[in-house]
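Partial view: only certain chains, each at its native spot in the assembly.
Labels run A and B following the written order; every chain starts at residue 1.
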Amino acid sequence: MFNHETTKRVRYGETDQMGYLYYGNYPLYYEIARTEMIRSLGMSYKEMEQSYRIMMPVMSLNIRYVRPALYDELLTLKTSIRKLPKQFITFHTEIFNEKNKLVNGGAVKLCFIDIKSNTTIRTPEFLVQKLKPYFENS
Amino acid sequence: MFNHETTKRVRYGETDQMGYLYYGNYPLYYEIARTEMIRSLGMSYKEMEQSYRIMMPVMSLNIRYVRPALYDELLTLKTSIRKLPKQFITFHTEIFNEKNKLVNGGAVKLCFIDIKSNTTIRTPEFLVQKLKPYFENS
C-alpha cells in the first residue's frame, strides 16, 4: 500500500450559503491529493502529460460526506493506493478536519490514455516501477 | 417514477486543459438538474430553506464518466427520482451530449435537516405529497 498526506485550507469562495465547503468542490481537493501523491514519487502529472504524452481521465468518482468542512479549516487529505495498478488506478482519499474528525471519504478511478494514438493503455511501466516497492512483501 | 429534463451549456471556465468539462464540475450540473426538477413541482429549494427552514446536505455522490463533454456543447440533463423518498432522497442524473450520446451518469443522495433544531428529519410531508402522484398505481 502506498500512502500520502497533504493539507488544504477551505477558502471563502469554496463555501456555500450553508457555510459549508460546497459538495462540488471536493473533487478538486481529491485532484490535489492525488497530484501531490504522484509528486511525492519524484515525478509529476504535468510531466506525464507533457513528456510521456499520457493523460489520465477520471472514470468514476464516489464520495461519502460524513460531516461538513467549514471556512478556513485546514483539512488533512490522506490518500492511498491500495493495490498495484494494472488497467486502471484508484486513489482512495479521506479528509480530516483540524479536530482529526473524518469529513469526507472517497475514491477516484482513472485510466491511462496515450495522447498520440488516443487509445487506452495499461499503467505505464515507469509508474509501476515507482509504485512496486510499496506493494512487495516486506 | 418522477422524471425531469433540463439543459446546460458547457462554459469555457468549466473546461480543463484536456479540453473537457472538468470532472469536478459535474456536481454543479447535478445541482442544477435537481434544483430545476424541484422547481418543476411548483416549489423551490430556496423556499424550502427560507420558508420551511429545511436544508438538504449531500450524503453521497457517485459518478461514472462515460465520454468527455466539450466546450460549448449544450448538454441535456435527465433526472429521475426512482422511489418515493422516506429518510433520504436520491436523484439519478444522466447527461447527454448534442448527439444524444451518454456523457455521464450519477446519483446524489441527500438528507433533510431541520435548521432550527439542527436534526435530521424524514422527507417533509409537503414534498411527499407533491411526489406521491408519480408513484401511484403501477
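Simple rule for what comes next: a residue touches a chain if its C-beta (ideal position, glycine included) is under 8 Å from a C-beta of that chain, and two chains touch if they have at least 3 such contacts.
Everything quoted here is computed from the prediction, not taken from an experiment.
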Number of identical chains in the entire complex, 2 depicted: 4
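Here is the rule we use: only the chains that are shown with their structure count from here on.
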Rounded Å distance, chain A centre to chain B centre (Cα mean): 25
Complex contact set, residues of chain A against chain B: 18, 20, 23-28, 30-31, 55, 57-65, 68
